[in-house]
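As you look at this complex, bear in mind that one protein chain is not there, while each of the others sits in place.
Up next is subunit A:
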Amino acid sequence: MSASGTDDGFVVFDKVQKSYDGETLVVKDLNLSVGKGEFLTMLGPSGSGKTTCLMMLAGFETATNGEILLDGKPINSVPPHKRGIGMVFQNYALFPHMTVGENLGFPLEVRGMGKSDRETKIKRALDMVQMGDFINRRPAQLSGGQQQRIALARALVFEPELVLMDEPLGALDKQLREHMQFEITRLAHDLGITTVYVTHDQTEALTMSDNVAVFDDGRIQQLDPPDVLYEAPKNSFVAQFIGENNTLDGVVKEIKGEHCVVQLDGGELIDAKPVNVSNVGERTRVSIRPERVEANKSRLAEDAHTIKAKVLEFIYMGDVFRTRLKVAGNENFIMKTRNAPDQVRHKPGDMIEIGWMPTDCRALDFG
């Protein structure tokens, strides 16, 4: 986040609302600030309002209410072509009737730049994405990954301070996607551009971003750096949406500062960290990451609560073991253990006892 506070961010959404039909809000009271040079990802399921936000920022949709500021100036009434924002589209939107060079020259040409200046800039932008040899090709002659690079180069060639990307890697295969993730982040940081990136892929969001805004139901559910988001989700939605997650339902029995005891619906007692609960007797849904579940009692605190679990399935995945357990009636409770020499390989039908550090088990809102 911008060091100088919300109101001084490079891109600011101030109480923005958006409705298409006048009856339902697609974006509800959005407040967001993106600092200069920051890589912010808007992450969320489809229909959560993240793409609408991006389109409002680009100028293709108008905010129904509220103000969007770019570098301190309100841009609600500025048409898209005067905003000077680079944009990479989901299907790349490379102009099929122009060569790669003409595609890159287009933004420079409409800005009235001379031919020699254009050529220098086109060449530099193509070199930047290692596509210098492709200047005379047509988009149809390029592979998906190459088109992706050209789209990126075209969005950067006129040196915008802000670049928007709308699920740019969605059409690529896994390996290429991972490679491009790395390349986009490298470019964004090298050039010091502010980037707003939209995706529904959480891995992408976690690996690329400085900050991730998790969208759901037209609101930002949580805005934090990736590690905070993963390790300390603020509510059940974020916990479920980011990474793999085990949930157990119960009632808060006792709260003592940063520690609470939850009685599950089956009667078992477990330790947890109160996050979204404040009163004893409240319904809660606790969330534990699979890799924080511990079956080895010696690694747990002495007074820690443990819980009985029945092994249903053991999956060998190479670097990790994935054990599916039945815990307190939940048959999809996953435990992930590292493949180490002393690691127990459980067999289906085994009865084991599991526990966890209280700080790893977060008592959140009930759904």
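The rule is short, and it goes like this: a residue touches a chain if its C-beta (ideal position, glycine included) is under 8 Å from a C-beta of that chain, and two chains touch if they have at least 3 such contacts; residues count from 1.
Basically, contacts and distances are computed from a predicted model.
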Omitted chain (choose from "Hydrogenase maturation factor", "Putrescine transport system permease protein PotH", "HPt (Histidine-containing phosphotransfer) domain-containing protein" or "ATP synthase subunit b") - UniProt protein name: "Putrescine transport system permease protein PotH"
Identified contact with the non-displayed chain, of A:17, A:31, A:90 or A:276: A:90
Option from A:111, A:186 or A:253 whose C-beta touches the chain left out: A:111
Interface residues of subunit A (partner: the chain not displayed): 58-60, 79-87, 89-91, 93-97, 106-107, 110-111, 154-155, 158, 164
